[in-house]
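Please read through the structure below; I'll follow up with questions.
Of the protein chains in this complex, one is absent; all others appear in place.
Order as written gives the chain letters A, B, C and D; numbering starts at 1 within each chain.
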Amino acid sequence: MTAGLLLDLLLALAVLGTAAWTLAARSQFAAVIGFVVTGLLLTLVWVRLGAVDVALTEAAIGAGATGVILLYVVARLRGGEAEISAATPSRAQRALAALLALSVGGALAYGVLSLPDPAPSLAEAALAGTAPLGLGNPVSAVLMAHRGLDTLLEAIVLVFAVLAVWSMAADHRWGGRPGPVFQREEHGPLSLLARILPPVGIVIGIYIAWVGADSPGGKFQGGTILAAMWVLPWIAGLVRPPSVTDWRLRLMIAIGPLTFLAVGLAGFVVAEGFLAYPPGFAKPLILLIEAAMTLSVAAALACLIAGPPERRRRA
Amino acid sequence: MSLLVGAFSTACVLAGVFFFVAGTAGLIRFPDTLSRVHALTKADNLGLGLIVLGLLPLAPGLGAALKLLLIWVLVVIGGATAAQLIGAAAARDEHAMPSPPSGGRGLGEGGVP
Amino acid sequence: MTEILLGAAFVVLLSVLAGLWRVLRGPRRADRLMAAQLLCTGGIAALLLVAGAYGDGAILDVALLLALLGAFTSVAFVMAARLVGPR
Amino acid sequence: MTATTPEGWLLVLALTLPAGAMLLAFVAGGRHAQRIALGALALWLVIAFAIALQVQRGGAPLAYLIGGWQPPLGMALRADGLSAAMLLTGAVVLLAVALFGRAPYATPRGAQETRAAYAYWCFLPALAASLAAAFLGGDLFNLFVALEMLTFTALALACLDGKPSQFKSELRYLLFALIGSVLYLLGAGLLYGAHGTLDIALLAGRTRADAPTLVAGALMTAGLIAKMALFPLHLWLPPAHAGAPAAASALLSGLVVKGAFVLLLRLWFWVLPAPVVLNGGTLLAALGAAAILIGSVVALRQERLKLLVAYSTVAQMGYLFLMFPLLAAGDAETASRAWLGGVLQAVSHALAKAAMFLGAGLIAASLGHDRVAALGGAARVMPITVIAFAMGGLSLMGLPPSGGFGAKWLLLRASVETGQWWWSLVILSGGLLTGGYVYRIVAAALAPPAPGCEARPVPRAQELCVLALALASILLGLVPLKDLGLVRVGAP
């Protein structure tokens, strides 16, 4: 596998190179571009590592959603050069930071390279635990059953984050619509794309969420696509976010974790306990949770991208 | 896989790779931004199209083949839009105006002076 | 065939990275805006080639997602650049 | 091999009840959020009490296998004495703070919903859920998610007032917390690579002093002490805690930092191999000793009441690290004493510090400022608050009868018994310094009011909440030590 090895080497160097470039970039805007490029390269790395589920997530969330949200903050920050240069660490401090980074990196490399061989693995156990659930994708089985509590808490964390972001608003803006106003663009390439891409994207998003049960994909990846397909017409000024006090929006954000929690607690009655699925009904129940979660992930991510309410409610 | 199909795939893929390399050469050698944008999108879209064409016979089923085509269509649409917007942005940067440009709209009330 | 496809992926990636080096250097922001576009197309090509090499259809979904989000991200970049204004 | 114990479902309830309440409050909004939160927190106290009772009676930890999946593939919730004690403390403090917050975070008449009130009543049950996840989690990755839940909640609570001056220190706090989490996660990745599981009970039997385990231990410890603001990573804490609204400061200083503490205990006394604990423990304790001395001295010199109390948190957190070398070095009985002392310190500090921060908040609200030099007259306007503040101070000093006395006495004894007498000097001088700054405040508050000083009266209900917490920290010292056997259940 010489070609594969070369590919790995090239990818490793490219990732490190773009990451270093990102730090060194002169403007914040360029730094964000460097970050997104690094993220796209990481997607390829994940494919090379045989983790296609993660590759999808990295592309959708790691590079895509994170890049976009960084970008919209950069676009609205205009750095005070004096303050920044005053706060820039001195040469000695930077040398110290480099020393710290190198020692941590070095220690880590030492630790990683001395990991035992053959490596301990739960691959076999996870595979054995996938079939009884009626799923075909062991990663989804781990996410929804074996480590279901992680996923439940993570879904709840997203609600925490949305609420935390909203609560940073100014008091008098409460009840307003999130994010800046974009001028409606009637013509031009952007409005065209904002009209033709979402229908295709929504289908693809639902597809990616749907196939998650049996092959790589799932709620987080699909939900991110759906969020992006809402953000695009928002940028083009075609749609406006609902008010943060709108209970329908809140329900949409919370419905995923609520469904997950309800199914989990129902396990006390209909199955062996919390987050256990009754035999034979595991797959439909998991699909139900995934559907609700896809909706919630999409709504939560869109809200995180849009930010806190910035416009007063119109009475 | 018959020998013929294999040869066709290989040829298409290699041609596609060639276009990617050519696109990069254009990117590096062309002097101004606008021609770089065009060199990039045209050559890369064509290269990707050839690679898709080469991989089509290897696709395991109709679904995979359709997916390949859809990917290409999406890349072409996205590329065209982005190229147009980048070109406009380049033009705008070229005649950078002293006052905030028309593109500075949409800032809303971000609190930026 | 596997080696040919992986080798092709390597060359595509190499050429994309060479282009990236040019694009990131600037001088204008419009040049940098191309970076995401460039890497998306090239990355998708590399992914498709790897998918062909492994015969793994799931990788096609990654390429599909990249194609969709690539279009989205490039547009978002340009729009954000407009917000920042020229420099 | 973990098996679900008969009362294990209580653990699930302790986690899901506040989580569900938070989600419902989030959707319902406005006044409903307040009702849901108060009801859930009251019920949560009952559940925490039931768990403590079960652990004490049974003398064995409770456990619950999520979905019936056995670790290493599945995950378990576990409650030993440490979890039960911390959970109960959390429930008491949270309920008191919630009742305290009824006045400042009421939705005003005529308004549908206000930002601060809505966020407050959603984040209280959120904090309860985060604490439950952190105290009961049996899996190192699950605990990472719990740590992040704690961070998000703490941050949102700290920014509740929306004061511009606050954003900078909270942002610094967030960056520190995020570095901490990432380092922790890095270590967890290495541990999984080396041992094929992140279940704490399974790791306990598998770890050896090999390279991946040592590197992982160092990274995770560094991450956790950054979150606990151990010297020299303490600088973010005072401004972040002091600038927050009183109710949030009480929760941050009293409870949130304890989440990382429990994780650190799990890491050191369950996961890491014994020789590491023996050698590394002394280093941690040395940093803790530095924190006690430096934190106390800096607190003594503060001009602002809330900053003073926040620096006192840095010092009091230092005591927690003294238990590490004592636990590793002594015989079984000494180790058990050090364990009890350390956990008691965490519990009594949570209660006392929550009372002191709430008290400081009331004083600041009444006087309109919190300059220590100008506290004169405070004791006349709000005697209950000042008394409660002083009681909290007694516990921090370690004077009998208080929870703090029990904690410091046990640590003192263990340090003498293990021949590590130098720690006892630190404990004693820390107590003296604490006495100094508490005296400074109380004396200032007892002074006659300066002419022209207008102190507004504060709601009696709020004062009573403060008093209840302070009383709890004192009463803890009256419980005979043998009845604190709860804490020893499942101790290392």
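By definition in this document, contacts are C-beta pairs under 8 Å (C-beta built on N, C-alpha and C of every residue); 3 or more make two chains touch, one makes a residue touch a chain.
One rule holds for everything that comes next: contacts and distances are computed from a predicted model.
> Consult the UniProt record of the chain that does not appear here and report its protein name from "Cytochrome c oxidase subunit 1", "NADH-quinone oxidoreductase subunit K", "Na+/H+ antiporter subunit C" or "Heme exporter protein C".
Per the UniProt record, the undisplayed chain of the complex is "Na+/H+ antiporter subunit C".
> Using the document's definition of touch, tell me which of D:145, D:343, D:427 or D:469 contacts the absent chain.
D:145
> Give me the subunit D residues in contact with the hidden chain, please.
Its contact residues with the unshown chain are 73, 141, 144-145, 148, 151-152, 155, 159, 164-165, 167-168, 170-172, 174-175, 178-179, 181-182, 185-186, 189-190, 192-193, 196.
> For review purposes, identify every residue of subunit A that touches the missing chain, sorted by number.
1, 4-5, 7-9, 11-12, 15-16, 19-20, 22-23, 28, 31-32, 35, 38-39, 42, 45-46, 48-51, 53-54, 57-58, 61-62, 65-66, 69-70, 73-74, 76-77, 79-80, 83-89, 93-94, 97-98, 100-102, 104-106, 108-109, 112-113, 115, 117, 119-124, 126-127, 138-139, 141-143, 146-147, 150-151, 154, 157-158, 160-161, 164-165, 168, 170, 218, 220, 297, 301, 304-305, 307-308
Heads up, the rule we're going with is that only the chains that are shown with their structure count from here on.
> Any idea how many Å lie between the Cα centroids of subunit A and subunit C?
19
> What whole-Å value do you get for the distance between subunit C and subunit D if each is reduced to the mean of its CA atoms?
Averaging C-alpha atoms per chain gives centres 48 Å apart.
> Just how far, in Å, is the C-alpha centre of subunit D from the one of subunit A?
Once rounded, the distance between the two centres reads 31 Å.
> Of all the residues in subunit A, which ones touch at least 2 other chains?
76, 190, 193, 197, 200
> Check each residue of subunit C and list the ones that touch at least two other chains.
Only 29, 33, 40, 57, 61, 64, 68, 71-72, 75, 77, 79, 81, 83, 87 qualify.
> Let me know each pair of chains that touch one another.
Result of the pairwise touch check is A-B, A-C, A-D, B-C.
> Can you tell me which positions in subunit A touch subunit D when the two form their complex?
Answer in residue numbers: 104, 107-108, 110-112, 114-116, 119-122, 125-126, 129, 142, 145-150, 152-154, 156-157, 159-161, 163-164, 166-171, 174-175, 245, 247, 250-251, 253-254, 257-258, 261, 264-265, 267-268, 272-277.
> For subunit C, which residues are in contact with subunit A within the complex?
Result: residues 3, 6-7, 9-10, 13-14, 17, 20, 24, 26, 29, 32-33, 35-36, 39-40, 43, 46-47, 50, 56-59, 61-62, 64-66, 68-69, 71-73, 75-77, 79-81, 83-84, 87 of subunit C touch subunit A.
> Under the definition above, what is the set of subunit B residues touching subunit C in their complex?
Residues 1, 6, 9-10, 13-14, 16-17, 20-21, 23-24, 27-28, 33, 36-37, 40-41, 44-45, 47-48, 51-52, 55, 58, 60, 63-64, 67-68, 70-71, 74-75, 77-79, 81-83, 85-90, 92-93, 96-97, 100-101, 103-107 of subunit B touch subunit C in their complex.
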